[in-house]
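In what follows, a structure is listed as structure tokens, so that the remarks can point back to it.
A single protein chain has been removed from this complex, and every other one stays in its place.
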Amino acid sequence: MDTITSYLSSLTAEHYFFFLFAIVAIASSLEVVMQRSPLYSAIALVFTMASLAANFVLLKAQFLAAIQIIVYAGAIIVLFVFVIMLLNVRAEESRLDRFGALRFIAVPSALVLFLGAFAAIRFSNLDTLSPSPASAAAGTTERIAELMFTKYLLPFEAASVLIMMAIVGALVLASRARDVEAEMAAIEAPAESEAPLPEPEDRLEEVEVS
Amino acid sequence: MTLEMFLITAVKIGLVLFIILTAVAYCTYMERRVLAFIQVRLGPNRVGPFGLLQPLADGIKFIFKEDVIPTDVTRFIYILAPITALVPALMTFAVIPFGDRLEIFGKDISLYITGFNVSLLFVFAMTSLGVYGIVLAGWSSNSKYSLFGGLRSSAQMISYELALSLSIIGVLIQVGSLDLVKIVEAQSGWHGFQWNVIAFQPIGFLIFFIAVLAETNRVPFDLPEAETELVGGFHTEYSSMKFAMFFMAEYSAMITASCMATVLFFGGWNGPGTQLETIGPFIGLAWFTLKVFLFLFTYIWIRGTLPRFRYDQLMDFGWKLLLPLAIFNIVFTATWKFLFHYYDLAPSLPAWMQGK
Partner (left out) sequence: MLPITNFILLSAVIFSIGAVGVFFKRNIITILLCIELMLNAANLAFVAFASYFGDSTGQLFVFIVMTVAAAEAAVGLGLVIAIFRNRETLNVDEANILKL
């Protein structure tokens, strides 16, 4: 009992905020997996993103928190929702995701994955790591920008090339596939399409006018 | 955080919410009257003097109307959608600097709820969440018109958000901060006239204003709710207070956009007379209100003047004109700033530009 009360009295506002947002994050990420409809999954994912952004603020990374909302919630998930609406497949949702025997493999393996991570955290010396005094300045826009345009310029440029390639790739994939066979046929057999037009007199038809 | 600070913040939040919601209500009145004037009509003039109580009557009507939920809608999302539209739209006002600091009863009080080092990004984050309300409403209504409205809206908002965020980079290069208060303070030179729109960001402002029109689904970019082709667009199936919440979200987004244009490009609370002893901050507040009002008027003016874009024209305009122009503006501003610092051109400027 004593340990519980002493633990409770040692909690600060930061603890409460962390637990609140951690619970929201875990619950909504469970929803992402459990929902059958992809739209519900996407909405749950927005909640996960938002609570992770709140955790970023707790870690004094305000810039990334704002970017997280703008890029993930404001752009990427909107894209997902757009595609879900564009395809508009409601009939299929009930047919998909009948878990079957798979769940007896998937859930234990994920548990093993988590236990491995847990053991790694448990037996490491992470608890002794105390926040560095420089941590308040680490999340400012200036520091990130400075690193990005000096020391890590190459990854930054590589990321921009990647985005460029992704744009081209998405365009190629999503633009309506042309009928390749018909085009090939047209190229191989031009005689048909270039057949000479009938003579003018053949095209005319005599109609008797009484 | 002491109790006193908490109380002051709570009072400020309540005051701002009250003023914004009233302003939203009177925006509808202003819109109808100004549109009526442009179209040589009278507009609402029966309730109260000059029809001034019309928003109140509308509000009462919305509350007492029957709240119809169609049978085939996805119920949970259908109810969630208007809330997701309204809440982010109102949350942006937490960081908008309406005025300078002020001394009342010996206490130093800022005329904005809060300010932090990435407040500009906060506004953008909240406005980018606003699209969910429209998209979810379109999807959950289970109606063709709503779905088309939602689809158009999401495509349009993603497209114009790029131009919108790129258009302000020029301002950021000039000011060097993402803090809205610092952006306003940086425009206080030249006797209160060193506004970014004059000092080298006119292109940025133009792109910003056009992109904001598209983001708030206003004419000439109102395809998501084009009533001549889509009945009501995404809110076809909504009625009563849920419908009103969409309208409140739209008008508060308009006010946010006007506030942002004022803060980023038109000097915020800066203007002649703000340097005075006691009444200075109040004059600043008056300047801010005047500028926001002028922007709102321009919105309505544009609505009364311009026809709607066709959909392909809308996309072409956003991607092929606004986006390259915004990138050009960034390159231009960065080059100019570099040359200015490299050759140290500041002393060669005229005296009034140096703030003497």
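Lettered A and B in written order, each chain numbered from 1.
Everything that follows uses one rule, which is that contacts are C-beta pairs under 8 Å (C-beta built on N, C-alpha and C of every residue); 3 or more make two chains touch, one makes a residue touch a chain.
Model, not experiment: these values are computed from the prediction.
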Of the chains on display, those the missing one touches are A
Those residues of chain A that touch the unshown chain are 14-15, 18, 22, 25-26, 29-30, 32-33, 35, 38, 41-42, 45, 48-49, 52, 55-56, 58-61, 63-64, 67-68, 71-72, 75-77, 79-80, 83-84, 86-87, 89, 92-93, 95-97, 99, 102-103, 105-107, 109-111, 113-114, 117-118, 121, 126-127, 129-135, 137-139, 143-144, 146-148, 152, 155-156, 159-160, 162-163, 165-167, 169-174, 176-177
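The rule is simple: only the chains that are shown with their structure count from here on.
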Chain A to chain B, mean C-alpha position gap in Å, rounds to 28
In the complex, chain B touches chain A at residues 77, 116-118, 121-122, 124-125, 128-129, 131-132, 135-136, 138-139, 147, 150-151, 154-155, 157-158, 161, 165, 178
The residues of chain A that touch chain B in their complex are 39, 43, 46, 62-63, 65-67, 69-70, 73-75, 78-79, 81-82, 84-86, 88, 140-141
